[in-house]
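Entry: subunit A
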Amino acid sequence: MNLLLLLTIFPILSALPLMLPIKAFDCRKTVWSYALLSTLVTFVFSLVAAFKFDFANSGQMQFVDSVRWVESFGLTFGFGIDSISLWLVLLTTFLMPIIILGSLTAVNMRIREFYFWLIVLETFMIGTFVATDIIFFYVCFELTLVPLYILIGVFGSDNRLRAAKIFFLYTFTGSMLTFAGVMYVAYINVVNTGIWSFDIQTLYVAAATMSGTEQAWVLGALLAGFAVKVPLFPVHTWLPLAHTEAPTAGSVILAGVLLKLGTYGLLRFALPMCPEAVVEYAWLIGVFAVLGVLVTALICWVQTDVKKLIAYSSVSHLGFCVLGLFALDADDTGAVGSVMYMINHGLSTGALFLCVGMIYERFHTRDMAKMSGLGRVIPVWATFTVFFVLASVGLPGLNGFVGEVLTLIGAFLSPTQVLGYEYAAFAGIGMILAAIYLLYMVGKVIFGPVLVPEVHTDDGGHELKDLNTREIATLLPLAAGCLILGMLPNGMLVSLKAPVSQLTAPARFVANTNPLDTDTASIEPGLRLVLDAPGSAPGLTPDISSGIDLAINQSTPTETADRAAER
Partner candidate 1 sequence: MPIELIKLIPWIPLLGAALCGICCMKPAWRKAAGPISVLSIFIPFLITCGVYSAASGLQGDDKIQTIYQWMGVGNFTVNMGYYVDSLTMVMLFVITGIGSLIATYAMGYMKGERGYARFFMGVSLFIFAMTTLVMADNLVLIYLGWEGVGLCSYLLIGYYYDKPEAVAAAKKAFIVNRIGDLGFALGIFLTYKAYGSVSLHTVVDKAIEFLNDPNYTATTADLWIPFLLMLGAFGKSAQIPLYVWLPDAMAGPTPVSALVHAATMVTAGVYMIARLIPVFQLSPYALPTVAAVGGVTALFAGTIALCQYDLKKVFAYSTVSQLGYMFLGVGALSTFGGIFHLFTHAFFKALLFLTAGSVMHALAGQLDLRAMSGLRHKMPVTCWLMFAGCLALAGFPFTAGFFSKDTILAETLIVGMEGNGLFTLLALIGLLTAFLTAFYTFRLWFRVFMGPEHFEMGDDHGHGGDDSHDDHGHAHEPHEMPWWPMNAPLAVLAFGAIFGGLIFSGWMSGSIETSTANPIAIHAVDTHAQTDPGYSIIQVASDTSGHGSEADAAHGDEHHTLMGMDVHTAMMLISGFIALLGIGCAAYFHWLNRPLTDEIAKKFGVVVEVLYNKYYVDEFYDAVIVKPLRMLGHGFFLFDQFVINGLVITVGYLPRLVGWSVQPTQSGKMQGYGLGMVLGVAVAALLVFKWAF
Partner candidate 2 sequence: MPETVMDSLTLSHFLMTGAVLFCLGLIGFITRRNLIIMFLCTEMMFQGVAVSLVAFSRFHLNDTGQTFVIFVLTIAAAEAALALGLVVLLFRRKRTLDALVWSQLSG
């Protein structure tokens, strides 16, 4: 059996017994251990996949296979991974055991269902990343909604119903439009080749023949789904609500993986499919990304609910991610950094949500006004929290920095008709603001005079205990991940370069070879100086030749068409 297929369906299969009438699963510990085991096994599978993965050809789809679905539509469950997918799959499988480890005492009712839906969700998340068939992707993309909807709706806090509803409808509305866009591209393919296919590579080729207007529409459709998912300002309002109401596990998954589906979708579909439109509208997306960074950062600062603060910080952080994606600089610094950022954000923000969850379990409140000086009373928790805050702030040496600096450099070096240094400069202010609001939170909660809210423990006691071994074991891998990715990110970056270049090649090609006439004129004199400067050669000169090469390597229309025809 194909390793990826196994990896994808193992979780859902292993979740099924949870719904069977097995007595043993009525015990909290048993069902928890079972879930933990299941996710660990999945993690091992993904590690095996990572070991077997040929990093030398990281841009190639590997472990490619497909399961028949509806051949008459050209629908298959086609899957395969390149390194982008691999890293995101690893992120998913890595986070899942941690989430379950951290959930032992978080849930007190309908425990079986809780773990059932969590594990089912894992299948869908992995599915989105491994799909090489766009409808398969879409299927998993949509299906992630259901488990999370139930997780929020059943296990959330007071306002959960509204949060679950808004979460579902918001994202569903967007993704329906995305679906239409995807179908349209498939239709274009039919017009060109006479074959219905949803194979992503095939659709790239088809999309290349779309006119600028068509591309703009398709981009709009894709953005409708993915920008909501990211979420990009100003369609982000569902996220803080969903995060605040979701159980810890839900929040971690949401921040850790599900938001990445949006950016992943943008990278995998929007960039290669509508390059011209991307180049044309990148400024707009950039403006919204930067606005999101700044506005939500300021909003974070005035929050009193720790979880809401972190939720808003997600919006702010993902602004960087989007900015990097649409930078289209010659070296793909931005896009590579953006993928890195996805991973990093998953680790650090996921960890922060876990930390918040841990104090919520103890105090049943997340109000910053009600707690202070926790560093004195629960130092271990405080240490971890500060650590993750620092990772989130983008302290060099920890993971957040790498992504942040790369995305900003990307935006800075972006061709002027795409983004430009202003974007980087303004987004950079977000780095300051991130420090402001996160340290504000740290200052309120961890530092300061000791103020401890009423404590609720599992056994009804009122004694405040620091993290136990299980909780430390939950956070430790994340901390290690943050540190390792901060100090040794290069392996990941190198492996990401090839696939990311392939995906951005068309848009970069457009951006670098087809500068609109007005653009050269509108470059302000200062920058022209830079452009003309002899020292600016490598970073600046539009890398035309390589752009063409990549574009050709990437598309090879005849080949792909042939492949499709054979099938």
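Regarding candidate selection, all candidates are chains of the complex that A comes from, given by their letters.
Here is the rule we use: contacts are C-beta pairs under 8 Å (C-beta built on N, C-alpha and C of every residue); 3 or more make two chains touch, one makes a residue touch a chain; residues count from 1.
Because the structure is predicted, anything quoted here is derived from the model rather than measured.
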Numbered candidate touching subunit A, per complex, among 1 or 2: 1
Contacting residues of subunit A [partner candidate 1, same complex]: 169-170, 234-235, 237-238, 295-296, 298-303, 330-333, 336-337, 373, 375-376, 390, 395-397, 401-402, 405-406, 408-409, 412-413, 421, 424-425, 428-429, 431-432, 435-436, 439-440, 443, 446-450, 487-490, 493-494, 497, 525-527, 529-530, 532-533, 535-540
